[in-house]
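A single protein chain has been omitted; all remaining protein chains appear in their positions.
And then chain A:
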């Protein structure tokens, strides 16, 4: 091993998998070996059995679907509002001066602390769940997009001006395309955070979703189900991240060229 020495993609996959194996091995050692009480931590085998039961008998697929729909819905809502606003802030300094202080402040408001208030305003229906995701994502995206757009290379903007571009042309044909890959990365990142908000939203006042299942299982001390739920969230996150990355690479071939 030498600093910054690259690894082949095969090695990369092997190393990545190895840690998962190590993780499960440690877990098995702790549970099957009797080092941790069954009440606190189920062993891997029980977890799988509980998972199968959840999927076949308790309609857990429906819960997974509900959770995905909430994340995607709330996140899409946030992106639709945040990306244009962030682009405007990045492009026009007066707009930035007007909105930046408030957005910076709002960014630190914890989305989960809004849940009681949102229940009061929107009830315990779907709207409330979407709003939690929305509040948790929208300010982050606005700010990060604004910074990205504002950091567009000045010499590219100048070159476009000397080629006869109008102010609108600068936004449409320089600022947007040059920031687009970064914006896509920001969305990928914030989508990951949105997953944590959705579970919190479902832990409180919900009758469906992965988070709801986890609270139910807690009441029954069924750690196998809880762990299965957590792992499902992790897997969905991994898959969505992979899809997002592949989509971005397909969308911006010039970045990789």
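The criterion applied here is as follows: contacts are C-beta pairs under 8 Å (C-beta built on N, C-alpha and C of every residue); 3 or more make two chains touch, one makes a residue touch a chain; residues count from 1.
The rule is short, and it goes like this: contacts and distances are computed from a predicted model.
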item: Undisplayed chain, where the name is taken from the UniProt record, one of "NAD(P)/FAD-dependent oxidoreductase", "Protein translocase subunit SecA", "Phosphoribosylformylglycinamidine synthase subunit PurQ" or "ABC transporter ATP-binding protein"; value: "ABC transporter ATP-binding protein"
item: Contact partner of the left-out chain, one of A:97, A:159, A:231 or A:249; value: A:159
item: Contact partner of the left-out chain, one of A:49, A:112, A:178 or A:240; value: A:178
item: Residue ranges of chain A at the interface with the undisplayed chain; value: 153, 155-156, 158-166, 169, 173-174, 177-178, 180, 252-255, 257
